[in-house]
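One protein chain omitted, others in place.
The letters A and B name the chains in turn, as written, and every chain counts its residues from 1.
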Amino acid sequence: MTLLLDSWYCAGWSDELTDTPQRIKIANQDLVLFRDTSGAAIALSNRCPHRFASLAEGKVVGDTIECPYHGLRFDRTGACVLNPHGRGVIPPNAKVDTTILVEKHGALWVWLGNPELADPSTIVNVSFVNDPRYVAVKGVIHVKGNYQLLNDNLLDLTHAAYIHPTTVGLSRDDSVGPDQMDYDFKTEGNIVHSNYGFYDVPPTAQFKRFFKKERGDLYVHVTWVPASSILLDLSMSELGVPKGEIDEPHDRVCMIPAAHLIVPETDETSHYFYAMCRHVDIEDAEGCAETRALGLKTFSQEDAPMVERVQELMATDDLFALRPAILETDIAGVQARRILARLVAQQSESKAA
Amino acid sequence: MTLLLDSWYCAGWSDELTDTPQRIKIANQDLVLFRDTSGAAIALSNRCPHRFASLAEGKVVGDTIECPYHGLRFDRTGACVLNPHGRGVIPPNAKVDTTILVEKHGALWVWLGNPELADPSTIVNVSFVNDPRYVAVKGVIHVKGNYQLLNDNLLDLTHAAYIHPTTVGLSRDDSVGPDQMDYDFKTEGNIVHSNYGFYDVPPTAQFKRFFKKERGDLYVHVTWVPASSILLDLSMSELGVPKGEIDEPHDRVCMIPAAHLIVPETDETSHYFYAMCRHVDIEDAEGCAETRALGLKTFSQEDAPMVERVQELMATDDLFALRPAILETDIAGVQARRILARLVAQQSESKAA
Partner (left out) sequence: MTLLLDSWYCAGWSDELTDTPQRIKIANQDLVLFRDTSGAAIALSNRCPHRFASLAEGKVVGDTIECPYHGLRFDRTGACVLNPHGRGVIPPNAKVDTTILVEKHGALWVWLGNPELADPSTIVNVSFVNDPRYVAVKGVIHVKGNYQLLNDNLLDLTHAAYIHPTTVGLSRDDSVGPDQMDYDFKTEGNIVHSNYGFYDVPPTAQFKRFFKKERGDLYVHVTWVPASSILLDLSMSELGVPKGEIDEPHDRVCMIPAAHLIVPETDETSHYFYAMCRHVDIEDAEGCAETRALGLKTFSQEDAPMVERVQELMATDDLFALRPAILETDIAGVQARRILARLVAQQSESKAA
């Protein structure tokens, strides 16, 4: 399978981009990102059209980026605006490709596909990431695995009791009976929802510091937007109190929603951007440090090694070719893979047409 | 050339396998090994049929192995016997492949080829490995080289004076004259024997501590069983005393036979299991430590680097395609390669038929 280019991908967090160029590879394309003097975020192909140096190793000069090798400068349209050598002649093909970039919800989003289809309203709604009522712990890790393995991971949370019992999952020792949980799945257009409820359970390690009760109701609502942007709406309500809504923080509900923005780097590697947010105790810096440590443990030491071994053992990115045993709990993940396969096929057809 | 699947391969030492799963790749197949509650050793494909996690990272629960990712459990027949999620439905293709495994001579032997041909009586006879009259120093190293290069190495011991003069070989300074040595080679069916005698020579470093004489007669009898199991029947006799027989330990003969069990991991890498045994001073723990250090030096620092450079310089596993200069002393190694080529061809034909 080829990667989906007609998709928004997170290329970084807004507050971390300055006039120091950043390099990132997305869907096999090398990009350089930087801000110009107006503060506008710009994304260009990272490869200088002269001798193919990495522009990200250069520096921003005014509203241009200067190539580190011979000093050519390029503006936000990708045009070379300075050749500092000889008579300064600029050949017509001295241009770098530009990439569509928008800022939304505190993140930088790039679109590598058909520009006519680039509609920012289709970006996953993770508005809590830069909502002042929430505090966010953000980061990114690199995973040696195809991005769909991370979709699978996030769309089937039954793995949490097995690999995250001391971090973000309930432990098997908590013996949650079948009558204490429910599961609901639906697909709306190309968006997949996978909602879990666990009733009268102790807080997971992730909630313990902030929820402050012995038991409660745990809600995990997952929203997947293709190709691989995922909202995890996590909350714990006091017993009998309904699930909270992210847009309306509530005293008796502890909400810690998260954005999990998976970005294919190559067919076999991914960037995993995460923002773990919360509306309670937002001044609690120690709580943020705890969340950061827990997130790193969860993603880097629990999920990533699992996904990397799976990548190695599959040795293909075509899951269905391996005829997997499909469980009831795979329904969301399978649906997402089918949607993706269709979108990639459409993309190829439209290119062919 | 493809690898020979119709062959017994060592997958580990019996006394090192417990209910903690072990992972090993043999002939490009990823296996997990563990013992069930009865102590029986079991080998399964290491890849969970659900989402292809590595079962060896999971744990043994009773007589089953539990997948580390979502908790599916598989019994010794490879059948999934527990899906802990939802209604617990187990799809019919939730099965892992099983692998034939027998225990013999203190080792675990797997058979990856045609099950009808799996005859444990064809396993190389290295009974001394768990014979209580012998003490064994065992281990395994990993070599970045095709397994046949290790066959070659062990079937032509003339290299010992060049790369092992201070460990397991006679030094060239010992000036063994042509009248002090003989060499005998024979092939019986698919088994190759290569026997060396060195008369009135000083003990090698390997024998020095245990033989305790200034000079003696050194016998090295090599038995190769395809694809790559090798018995090294080493002994030193006091001058004039006949060569000892492994089955009949003898006071005036110092016997330190060894099993060299070469296992192709991939076409370009190998596992090298070794057991260096002896019937004298079997309580001498310091002697065992000395043997262990000497073995590691011999295999890891002398043989492996040589074989790895040869692999790199050959850049193929087809020795004959490179038209090597063949010496008289290559006869056993060449014969083994021809037998292997024939067995592999037969294997392909039987698959085609």
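Rule of thumb we're sticking to: a residue touches a chain if its C-beta (ideal position, glycine included) is under 8 Å from a C-beta of that chain, and two chains touch if they have at least 3 such contacts.
Everything numeric here is computed off the predicted structure, so don't read it as measured data.
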Using the touch definition up top, pick the residue from B:Leu82, B:Ile100, B:Ile141 or B:Ile163 that touches the left-out chain. B:Ile163
Option from B:Val61, B:Leu239, B:Ala285 or B:Leu322 whose C-beta touches the chain left out: B:Leu322
Contacts of chain A with the missing chain: which residues? 30, 46-47, 49-54, 57, 67-71, 80, 83-87, 89, 91, 93-95
Where the unshown chain meets chain B, residue by residue: 152, 156, 158-159, 161-163, 183, 306, 309-310, 313-314, 322-330
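Heads up, the rule we're going with is that only the chains that are shown with their structure count from here on.
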Measuring from the mean C-alpha position of chain A to the mean C-alpha position of chain B, what distance in angstrom results? 47
